[in-house]
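As you look at this complex, bear in mind that one protein chain is not there, while each of the others sits in place.
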Amino acid sequence: MSAKKYFSLIALITVLYVAFLFLTNASLDFYTITVLSNIYIFVILAVSYNLINGVTGQFSLEPNGFVAIGAYVTALLILTPGEKLDAFTLAKPLDFIAAIHIGNPYLVLVISGVVSSLVALTLAFPVFRVRGDYLAIVTLGFGLIIRFILINNPQISNGSSGISGIDDFANYIMVGVVALITVILVYNIVYSKFGRAMKAVRDDEDAALAMGVDTMKIKTLAFVSSAFFEGMAGGLLASSIGSISPDQFSFMLTFQLLVIIVLGGLGSISGSIIATFLVMGGMEILRVLDDRNFEFLGLHGVPGLRMVVFSVLLIVIMIFARRGLLGDKEIWELKK
Amino acid sequence: MIELKNVTMKFGGVVAINNLSFKVSLGETFGLIGPNGAGKTTVFNIITGHYKPTNGKVFFKNEDITGKSPDYIVKLGIARTFQNIRLFGSMSVLENVLIGFHNHMDYSFFEALFRFPKFFKEEERFKKEALLILKILGLEKKANYKATSLSYGEQRKVEIARALATSPSLLLLDEPAAGMNPKESDELANILDIIKKEFDLTILLIEHDMKFVQKVCNRVLVLDYGKTIFEGKPSDMLKDEKVIKAYLGDFDVES
Partner (left out) sequence: MEFFIQQLINAFSLGSMYALIAIGYTMVYGVLRLINFAHGDFMMVGAFLVYLFIALLNLNFFVAVGFSIVLTALIGVLSYKVAYKPLLDKDAPKISLLITAIGISFFLESLFNLLSNQLVGENTLAFMAPSFFSNRIEIGGVGFSVLNAIVPVLTLLILGGVLFILYKTKIGIAIRALAFDISTVKLMGIDSNKIIAFVFALGASLAAVGGILYAIAYPSISPYMGLMIGLKAFAAAVVGGIGSVTGAVIGGFILGIVEILIPGFFPSLGGYKDAFAFILLIFVLLFKPTGIMGIDFEKKRF
């Protein structure tokens, strides 16, 4: 589409959406606002995770690792030295960790994203050089190692006790706006020569190579971009929850995102957004499955049942409806 | 334009290509003929850098390109199509052709990310160029169709359009007339003629359809078990004893 059409569309969407944000902020109760805020953060995560997995077709299990990095970078930057000395209960923080402080939350978020990207860059080099399915196992290990480092190095992370008292700059409006910006930026990537090249790599990597696409560079680009937004989302999570600990960034987070992007349709931005609402909403509703007091047709809820149902859901979707809701199309392309 | 010197390709114990040497001159249409399994597609894969030959060298415009990476070779000006059509299934005809333009579109990641004017300019420019190529091949009306929804013959043409978008000086076509009826292959022969002139091309093609070969090729080389058994004019090929022996009944000739 032309520049004029594009910017008019962006302006329209932004105005409507921001109005919607202010309206809901004023009229909805605190609980709903909190849930929505969380959903917006997961939209950021889903849309970025979809970039490497869905659009580029490279199976990766990276989100929990980069979210953790982003969260901790944000926490360590936004807290003042005094606050940090209070927050570190298990060990005295390293000098430069205690001293470093940046007050501007937007700058902090961007730095969190950048740090995640740099880590992604170093991972990308050994992994993408080699053909094969190693990305998944390396990112799986990466997530485990990050958690491991966070737990075993209290002088940088306060170990398993985590860090609390993080500023709540991530209010509903801010999170909503960052989500919008992320979706627009990811859209801009996908609908450009870079996005086309990513899809080409997904569809037929050898043919893409034969057409002059530097497939290693494209895969790295997708991976690093995903990491950036995931790191930023981690920072938003840290601020909105107020406290972080290594357990929050376990494989379960990645698994949840995997279900979301598969349900929405691998490669579809709008699919990921819709699926985030469905899955996050669904998980809230399914919470009852874990409750012993819940009864349905004579069967009781059991702790841990929710996750079992969840994993069965993923398997069933993969076997019977692996293209998910929208396949690789966007909601505005459905008539094709 | 392109020269293979003493190229041998071994896969484990199997000798796919045995001491092959030939030259293709600028502006020629050169045919690589042979029974199935003779090693023709392997030759293509060696030229495009997907395989590194066990022995021998490949020269393109006097530069040694043996074993260089596929995307480097594309940038040098060699493009190819595939025997079993390999279009990008999730994308439209137009988007497939635009992939060919990937290295020519001159905007950076950040210019795309933040939608700078350069982005819109380049996208518009290359969309027009892609449609031009499609027009020459008679496909501009189907530009927005999903590439794999087209007929087999049309998909072949999309592959050619995509290869043309990379601005090649040498075009490698792997069985372009396969699966086509006589009317379609005649049309293809005409198109090859047009694009050769329009884009200043040298063409190296693999084919089984002898009528097509007679029509379009200036010279041919016949391979059998990875070795040359004939090199020369297409009309002479059909009279050569060795060729007839290798092929007894193996190709369709209107004799």
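By letter and in written order, the chains are A and B; residue numbering begins at 1 in each of them.
As a working rule, a contact is a pair of C-beta atoms (placed from the backbone, for glycine too) under 8 Å apart; a residue touches a chain by one contact, two chains touch by 3 or more.
The structure displayed is predicted, hence computed values, not measured ones.
Across A:L140, A:I181, A:M283 or A:I331, the residue that sits in touch with the chain not pictured is A:L140.
In the complete assembly, the contact with the undisplayed chain comes from B:N45, out of B:N45, B:T66, B:N103 or B:T202. Across B:F82, B:F101 or B:F126, the residue that sits in touch with the chain not pictured is B:F82.
Among A:I285, A:V312 or A:L334, only A:V312 touches the chain left out of the display. Touching residues on chain A toward the chain that is not drawn are 53, 57, 59, 61, 125-127, 129-134, 136-138, 140-142, 144-145, 148-149, 152, 206, 251, 255, 258, 262, 266, 302-305, 307-308, 310-312, 314-315, 318-319, 322.
Note that only the chains that are shown with their structure count from here on.
The residues of chain A lying in touch with chain B in their complex are 2-3, 6-7, 185, 188-189, 192-194, 196-197, 199-200, 202-204, 206-215, 221, 267, 328, 336. Per the touch definition, chain B reaches chain A in the complex via residues 48, 50, 70-71, 74-75, 79-80, 82, 86-91, 95, 98-103, 105, 107, 109, 112-115, 117, 119-120, 123-124, 146, 162-163, 166.
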